[in-house]
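Removed: one protein chain of the complex. Kept in place: all other protein chains.
Going in written order, the chains are labelled A, B and C, and every chain counts its residues from 1.
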């Protein structure tokens, strides 16, 4: 960990960060269970292993700051303040979900907390994030937007188009590249030439690489960049070196043809962001083992309760099918 | 000029280069006249002022090497070996045009000389050029492809997508950015952040900037890069600093709101690529003033003859309208 | 009433709405000082400044995506897409993102933006600058699609579009930018989904969109001289589509031709014709005829280009056929 210059100075903040990371991991474990027990419609992409990225960054944001998320979006959603109940309801296609069941895992959004939504088009939210930052400039607000995306998404031309505009217009947006080493079943090296940070720098955008398994390092950098972006010094680019524990999606079980079990084991055992932070918290005397276990237990119960609730919740009424196509037409096909 | 290390060692080559530059300028003067006298359908984009770029590069290529061109494509077309007659016929929409009148100025192509065509979508040919280089690799040919595009086109995301692939797969393609300082009516500085060559370098692509008004410098660099690309050392990126003398298109007459007459005058009087090369040729004793004038006069006659021919040539028969939609259906709407 | 060009009408609509709503802004290539290559936006940057009339790099997917995000967060972008043909570049941001935002979020978010672009051939601009691609976006749920047929509609529909809380795509006819029409001085809006009966008639209905409204009107004049009374209807918006007006006319005249400048196959004419066939079938004396642009890329040569688009003469000819029941033998 980065003990020097701790970004948060009080226990409450540290513990909230820890709790948020555990909430993400616990959410994912439950989502995976729902899939394995065939209770969840479709597939979903697990964020486990990358918790320090979402939490380190989102803890540097205000509620009115915006984020855009990805197909691997549960972590961002939780970290930006969402509740388990509405999230699980959405994953199960229930009426009480954040999107009334219409979006599902790949489109989960939580506008009340500034989460403009997951996106099933890789790189698809880069314009949206840049536009949200444009709105802030336009309306004279000091909101900052963080655009989350994977290393694979750096291959999408859209990124270069919007980075160019963000740089020209000094927009308060931070491009946060979650480099987990893989795009689906392909190693990043095989599909990304040159250097990812240099690509941002070529547009005059200050870029940083950071250990994405170290929540304090991430948060420290995020705090600084967010503050500077708020002052009009943006845009910025962050490359966060991280790892996903599960397959590309919940159904990607046999993955030895593209990465070894040893590699997975190494990341899980030696660099787990939650274990590392927990060890630090205890070592620094910020929390006792018991307090940590109590947090873990509480989160587990919250999750179980939310899952139970969601499983028993109502599906949307079929009449909703042609609602929300347009804002001003109640039922488009009526 | 760059007297050191002259890329061509014999008079014939120098004079052909000179002649090709004059042919481009003369072609454009005639095209402009056709527009002004309302004899040409539509608008067209003049290449005048940028001749050293097309000629310097295309003189480094074999007939089987490929180029892709732009909306400002007459220069590339001439430089890659096209004839006036078929070109003017195409500009006038006549049956004997390179594309039987179906393409016009913005789609003029000359496959027999490896010109895969102008393109009316800014940046639209970047994939095509990269694909042509891919074919060479695939079929084990040593052809090189040059992709011409403007500074404005560097804003298109497609460029970064294909540069990434070209770099990963070491494709024999050279991206040739004709930086004439403007995209339509906007200065490049206002719409391009950072550095253009750095953008290529960030993908691990070797990039060079060169004086695009110095045909020998351009040719020298092109010869070296083409040779290296042929050996499998590509891709490469060239930024050619140049200037267009006319408006964005022939109809763009009053342009003082975006650039000054002084600026235009300076480029025309002090950096004209033809004048500079001519002066050098005479100074080096490669050609006499008389020989130069003879070349100029001959080209002028060629152009006038071709224009006359094209003006009197036949339009395509209306029955051609539904031909060439598909390769295997003579008349699609029959 | 005073007459102004379609270009001026667009300019006025933009100026009025931008004065009314400070969250609106224009974004696109060469929209500021240049006022677009068509000079439609002249003067706007002087009034509203470069913060609200924003010149972009040549990056259509990028600025379209930016507009979607801006719209989702409280501003109202008016995107200027220089040529309708470039819509192919922004389909993902328009159709996967903007069109679906409201629905996918269960009504929680929306993307109130306007995409202004154009359509129309016969400008000698060849295959990549002459397409009429409105059918493509009309196929995507979540987008409204307006097709002004004169300066009057251009102003009224654009103002409505800007106030609409949904993404709206508006296609202007490039050839009509300099055409004048009467446009009131006082403010007005034209509601979406309200077709306009341009000319009343009893024998045959000519439904024309955008550039083809004039073609239908001219055809109606030719036919009038021959004693055939043609009704001419301009749907004005194809999403939403004012079925009622179209059906009422079809039921009255029993004969219909649908004329549109998009390619005929898998385009707008098929949809309109089908709706009429489905819902007015037993009133029809002849099949609904469709006339779209030829199913060929737009050729450059004037000798070819002009024959790819429906003309008044061709419409009149088909109308005569329908009237003479020649179609029976054709079928």
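As a working rule, a residue touches a chain if its C-beta (ideal position, glycine included) is under 8 Å from a C-beta of that chain, and two chains touch if they have at least 3 such contacts.
None of these values were measured; they are calculated from a predicted model.
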Worksheet entry | Partners of the unshown chain among those that are drawn | A, B, C
Worksheet item: Among the options C:183, C:288 or C:319, which residue touches the chain absent from this view?
Response: C:288
Discussion item. With the missing chain put back, one of C:202, C:274 or C:324 would touch it. Which one?
Written reply: C:274
Fill in: Missing-chain contacts mapped onto chain B
66, 68, 97-103, 107, 109, 111, 116-117, 119, 121, 124-136, 138-139, 145, 157-158, 161-162, 164-165, 168, 323-329, 332
Worksheet item: In terms of residues, what is the contact footprint of the unshown chain on chain C?
Response: 85-86, 88-89, 91-92, 94-96, 99-100, 103-104, 126-128, 135-136, 138-142, 238-239, 262-263, 265-271, 273-274, 277-284, 286-290, 294-297, 299, 327-328, 330-331
Discussion item. What does the interface between chain A and the hidden chain look like in terms of residue numbers?
Written reply: 41-43, 93-94, 99-107, 119-124, 152-153, 155-157, 183-186, 190-192, 257-258, 315-316, 318, 320-322, 325, 332-333
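Operating definition for what follows: only the chains that are shown with their structure count from here on.
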Discussion item. Please identify the chain with the largest separation between its CA centroid and the CA centroid of chain C.
Written reply: A
Worksheet item: Taking each chain's centre as its mean C-alpha position, how far apart are chain A and chain B in Å?
Response: 46
Worksheet, complete the sentence: chain A and chain C have mean C-alpha positions lying a whole-number Å distance apart equal to 41
Discussion item. Rounded to a whole Å, what is the gap between the Cα centroids of chain B and chain C?
Written reply: 36
Worksheet entry | Per-residue overlap in chain C, given as positions that touch at least 2 other chains | 56-57, 59, 61-62
Worksheet item: Listing for chain A: what residues touch at least two other chains?
Response: 157-158, 161, 164, 168
